[in-house]
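Quick one: this structure, given as structure tokens, is what I'll be asking you about.
FYI, not all chains are in this one, though none of them got moved.
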């Protein structure tokens, strides 16, 4: 299978959050790449990454960034691919990355996932890819069933 | 062409915001339906809508709601389809719907669009559908080009 999802982030320290996205995708058998691309320190490389993503075969980009968090929005401005933003925060109350992602102007779509929500970003990528991949859709159904059963089991365990 | 996007909202008063999603989709030639489905007042109908969406041929659901805004998240819990949440606010500072959408727990993906961002939700749906529709992808490229040229024109107009 070919590369389908690009996972990018603004700095190496973001990897502790973003690794979860790669793990989930790999678990679902989706080929992905993990890259560090800084909107402010390597703007030209960011530009090139976003511009070439579609022709390189990518279908979804997951972009994580903290603070001013310009990476997801700038990436979205350079590509037709759906970009899923993961606002990264090191302190529980740092909502700036969220605001920077979720206030994009009309005409430049960016989908914001939960803060530090790399896992859900990967699952959203799964949902998008499953639209044209029935086998993946079935795997996802199984995943949700397992998750459902875990709750029932937790419920029993406390009785 | 068949129905591809479902646009749902919690109450009739949300239509003034959500109509923009339908307008954009129609402009791109994407068949869509607009429905009022209340998480709190018609929970069973919401359940049925979400459960049957995929088999009815829908590919993306755009769900708008204000206040506690449980509609998008509950819809996401019932379907494998990507759900795009539009947090609706009537007063500029009412961020509760945004928080309700963007704090979904790990395992239940929901993509949050800008507050009142029905237009961007539709464009995100376009990006997702364009992954398997080259003609739509070209239309979207044209749309972005036009948008780009408008800025250049605005720039000229103020000189």
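Per-chain residue numbering starts at 1, and chain names A and B are given in the order in which the chains are listed.
Convention: contacts are C-beta pairs under 8 Å (C-beta built on N, C-alpha and C of every residue); 3 or more make two chains touch, one makes a residue touch a chain.
Nothing here was measured: the structure is a model prediction, and the numbers come from that model.
*Asks:* So we've got 2 copies placed here, but how many does the whole thing have in this file?
*Replies:* Number of identical chains in the whole complex: 8.
Rule of thumb we're sticking to: only the chains that are shown with their structure count from here on.
*Asks:* When the centre of a chain is set as the mean of its C-alpha atoms, what distance in Å lies between chain A and chain B?
*Replies:* 18
*Asks:* For the complex, which residues does chain B have touching chain A?
*Replies:* 59, 80-82, 84, 98, 102-104, 106-115, 117, 119-121, 123-124, 126-128, 130-132, 137, 140-141, 144, 147
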